[in-house]
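Missing here: one protein chain of the complex. Every other protein chain is in place.
Each chain gets a letter, A and B, in the order it is written, and its residues are counted from 1.
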Amino acid sequence: MAELTPDKFKIIGFSQEDANRIDRPTISYWQDAWRRLKKNPVAMASMIVLGLLVIMVIVGPIMRGYDYETMNVAEKNLGPSSKYWFGTDNLGRDLFSRIWVGARASLIIALVATALKLVFGTVYGALMAHFGGWVDEILMRIIEVLNSIPSMLLTILIMLVLGNNLFSLLVALSITAWCNTARQVRGMIKQLRESEYVYAAEVLGAKPVRIIVKHYIPNMLGILILDTATAIPSFIFTEAGLSFLGIGLQAPEISLGVLISMGQQNMDFYPSQLFFPCLILCVIVMAFNLLGDGLRDALDPRLRQ
Amino acid sequence: MGKYLIRRLAEMILTLFLIATATFFLLEAVPGDPLSERAEKLSPSVKENLYKKYGLDKPMMERYVITMKGICVGDFGESFVYAGQTVQGLIHDRLPVSARLGIQQVVLGVTVGLLLGILAAMKRGTIADYLVIALSVLLISIPHLVFGLLLQKVFAGNLQWFPTIGWPAGKDLWFGGWEYTVLPTLTGCFTYIATYARLLKTSMLDVINQDYVLTAESKGLSKARIIRKHIIRNSFIPVVTQLPMSIAMCITGSFFIESIFSIPGIGQYYVTAVNNQDLSILMGETVILAAMYIVVLFITDLLYVAVDPRISLTGKNR
Partner (left out) sequence: MKNMKKFLSLLLTGAMAVGMLSGCGGGDGETQVATAENTTTTASNASSASATVDGDSQQINLRAVSFGNNYDVQDMGWRWMMAECYEGLMRDVADENGDTFEFAGAESMDVSEDGLVYTFHLRQNAKWSDGEPVTAHDYEYGWKRLLNPENGYDYASFIFNVVGAEEYYNGTGSVDDVGIKAVDDYTFEVTLKVADPTFQSKLVATPLYPTRQDIAEAAGDNWGKDWRLCVYNGPFCMTDLVEDNSMTWTKNENYWNADNVKLDQVNWYCVAEEATAATMFDNGQLDVFDASGDYIAKYDQEVEAGNLQVLDVEYPGTAMLCFEHQNGGLSGLMQNVNIRKAISYSINREEMVDAVYGRYTAAYGLVSPAITLDGESYRSQTEEPIKEEYEQYAGNKEALQELFQKGLDELGVTTPLSDIKLTLLSYGSTTENQLEREYIQQSLNQNLGITVELNTVGDSELFMSKRDALEYDIFLSAWYSDYNDPLDFLNIMKTGVYKSYGLYSNPEYDAMIDSLTGVQDSAERLATYENMEKLLLLDDCACAPIYYSDKHYYHQNWVKDFRSSSFGASQELYIASISGK
């Protein structure tokens, strides 16, 4: 083996700058998450599908030029055709237009209920974490009580008390759902408050606003986004379930749930009346779920490469 | 340990009391009363007697106190709508039926769900992974009522493999008459398949990225051994926490299934009682189900300790 001697080495120079240089560009957590999300074909496909769905619920009802509530009994119960793409229902109304109106209502209900759940749950959770002590105890007990009453009973009773309308539907849907958000937020904030970087920021004299904006929010956002992605399909779903019990929207308002429950009673004879609303429901639920999965992967810092 | 148990017991009783109170006032807030139909045509004096018989003539707070006292001694009163029917009778007759249905759904759903979850986690990002997720989402996005009727039509109607409706009774109540339980169980199990497949997949992915798994890999352990010894064991913690909740909830969750297959269970009666505003029965059922739920939560906490040595009961309260 050749012997190593000093003359075999050469000094090529040294600077402080080179030592600290970072070859790869700095990217923020969000850029990284977005980059990883883009690499996930399923999540991207879900996003595109959701985009299309949003477009369709806006333009779908007017595409065919049929009013979704005007009946035309002479053309009832038709199958899909070039005139009525998805066929017609028992009163001769265009199912294509109705489905998109219904999907719009379902989506809006789900989005509003999710927003209610997020806002209320976050504030509630933050209050619990902030005050701690007996306030925390009391607030936690309320959550426990709400969780222990079977949610079906709670929902039905609220609808009975407040009446059958959109407002009470939203209240009924979100009343049990926010508990989970509040718990998560409480846990997260408690954990963050004791974390070293928040402590460091405090020591360095960062204002509370800065801590909240720079540390609390970005750290919680991942959880909240996930919460949203899973909550939306579950709200759409619960609303559909309530429709079977005759609870929820009043005609002429319709949702996918209403359409499915009406189609179900005709399924022996006109399967298309059940098939199409179910199909759209599946697509929506699946798109949100798969996007949620993709988001979870993308937002998980431990998967960062 | 003893101190902890006492504290938890006190908390449970307090929660139960709050639940009963909340339910009572929520039921009071619903307009109308359970006797209005029966009382519609009665003369005022007879009507008064009827309301007196059921105690509805008293002011709300007095009734609240009476109800609470009743609950303390386990007396929920008689049904307003069906004379002679008590909560105890209902629980005795109907709970076993719903419990068997629920347990079968949970056992089947959780088993299949966990297997699929392992498959999806091991083959992450492959077709198998997406198929599992897509299948579970697809199957839960068809409402129970529709799915049940379809199964019924195909397997009981066209193929005649299984009976259309019915549920084992008598000595077959728990173990027997399996053919009757197949379709209802299938209808309900997909919720659990989907939930557990995704739950386990997520938690396995978490565990796979842990350092101790890497250590094990670098030690040269076989893949099967790593999965068995490290991954499965550790990723089961969330499953164990979720499981008792599923069992507690499965009992009321089968309303549509019970209705389609004419199963005389508790879910069906619950909805009927809401529609009839059968206050005493609703109150009793809610308190009993809530009590079950709370007890299950408590057991979950104990299970936590059994599964995860890092947690101790006497340590910091959650």
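What we mean here is this: a residue touches a chain if its C-beta (ideal position, glycine included) is under 8 Å from a C-beta of that chain, and two chains touch if they have at least 3 such contacts.
Small disclaimer: the values here were computed from a predicted structure and weren't measured.
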Chains still shown that are in contact with the chain withheld from the display: A, B
Absent-chain contact - pick from A:Lys76, A:Arg141, A:Arg193 or A:Lys214: A:Lys76
Footprint left on chain B by the chain that the document does not show: 30-34, 36-37, 39-43, 45-47, 49-50, 79, 81-85, 89-90, 93-94, 145, 149, 152-153, 156-157, 160, 163-172, 176-177, 180, 258-260, 262-265, 268-269, 271-272, 274-277
Sites on chain A contacted by the missing partner chain, in the whole complex: 69-71, 73, 76, 90-92, 156, 159-160, 163-164, 244-247, 250-252, 258, 261-262, 265-269
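Quick note on the criterion: only the chains that are shown with their structure count from here on.
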Centre distance in Å when chain A and chain B are each reduced to the mean of their C-alpha atoms: 24
Complex contacts: residues of chain B adjacent to chain A: 14-15, 18-19, 22-23, 26-27, 29-31, 130, 133-134, 137-138, 140-146, 149-150, 153, 198, 202, 206, 209, 249, 252-253, 255-256, 270-271, 274, 282, 286, 289-290, 293-294
Touch list for chain A against partner chain B, complex: 42, 141, 144-145, 147-150, 152-154, 156-158, 160-161, 233, 237, 240-241, 244-245, 260-261, 264, 267-268, 274, 278, 281-282, 285-286, 289-290, 293, 296, 302-303
